[in-house]
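The complex appears here minus one protein chain, its other protein chains still in place.
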């Protein structure tokens, strides 16, 4: 069964099914040939270290996890769960919106992988990583 | 300079410096010879998929990141930031408290690593992973 | 179909199917309740840096990959391929036999994971890591 074509409002609707995504206020910005772009506003509760006002690494991990998952769905892949996640941290995420760019690496029948970069509004790389997702070969 | 001996109330105090940890309500439960145990209560906002009421993978990643970091600090290691994080997901985290067990793998001068398991209250393994942390070789 | 009980000579036979395993001279030493132990002799060709005579990180990665895979097979899991691998390096592997201890983390229908430690003959931890393996849900 071919996947229905995905558009931004459908993508936003799927993202918003998750209470944690709604709490984060994740906004779908673009669907590209091989992935998606998201924008995430700042909120005080995501701070890890108040001395440097940095976002928690777990928040960046969340965005790499979910960004890759929706990139695969938006490119017609199937996903039923995240199998595993790897995140590299490069620079503290200071207050400001986060730009999330998720791109397909490989869509497979049993598993798929996608790679995500998180940038600040100056386009500095804050973190990157990849997720592997279990498909539904059914 | 030898690290001051860590006790539970000091550990809780350090954890609570982070607004995101306070939002999650993370409770320090035990300091062992080689790590720490934490307990994390459920809250509705951490749900990923409301159909199965599972906690978001990014929340489990958060606990693996911060659990390993405080395990290293509680064992006398120095940490200034997380370098990278790997998480394996094994079972959906249904509503209920999460048990976090973080143990030192290696304390080094430049970097240290720690491994964390997340269990539900039936002691089923939900996720495990490890973080590498940059030290302050000073 | 329940897996046939594995014994050391059967395990050695399976390991030796691989030309690269034979080249490395990997020896099956023990089958435990939740994994396997291997011993790998030194050979000059595996050296990475001749100045410190250390084994190549790719050799340690090889042992973490294959150790986890045979641990899962020896515990009755099915594996058709490695999905992904993570390795942490802790200490340069100087000339001498390598001790490989691979233990099951989770045997699943679609994927399984196993964790492996590599020690030198002084039982110092040289590297550890984990592999995720695709099963044959058949």
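Per-chain residue numbering starts at 1, and chain names A, B and C are given in the order in which the chains are listed.
One rule holds in what follows: a contact is a pair of C-beta atoms (placed from the backbone, for glycine too) under 8 Å apart; a residue touches a chain by one contact, two chains touch by 3 or more.
Please read these numbers as outputs of a predicted model, since none were measured by experiment.
**Student:** Using the touch definition up top, pick the residue from A:21, A:56 or A:130 that touches the left-out chain.
**Tutor:** Of these options, the touching residue for the absent chain is A:130.
**Student:** Name every residue on subunit A in touch with the hidden partner chain.
**Tutor:** 86, 88, 90, 105-106, 108, 113, 125, 128, 130, 132
**Student:** Provide the residue numbers of subunit C that touch the chain removed from this figure.
**Tutor:** Within subunit C, the residues touching the omitted chain are 17-21, 23, 44-50, 56-59, 61-63, 65-66, 81-89, 92, 129.
**Student:** On subunit B, what residues meet the omitted chain?
**Tutor:** Here the touching residues of subunit B are 83-84, 86, 110-111, 113, 132, 134, 137.
The rule is short, and it goes like this: only the chains that are shown with their structure count from here on.
**Student:** Which is it for copies subunit A and subunit B: same residues on both faces, with over half shared, or different residues?
**Tutor:** Comparing the two copies, subunit A and subunit B contact each other through largely the same residue numbers, since over half are shared.
**Student:** Taking each chain's centre as its mean C-alpha position, how far apart are subunit A and subunit C in Å?
**Tutor:** 33
**Student:** Just how far, in Å, is the C-alpha centre of subunit C from the one of subunit B?
**Tutor:** 28
**Student:** Centroid from C-alpha atoms only, then distance subunit A to subunit B, rounded to Å. What do you get?
**Tutor:** Between these chains, centre-to-centre, one finds 22 Å.
**Student:** Of all the residues in subunit B, which ones touch at least 2 other chains?
**Tutor:** In subunit B, residues 86, 88 touch at least two other chains, as defined above.
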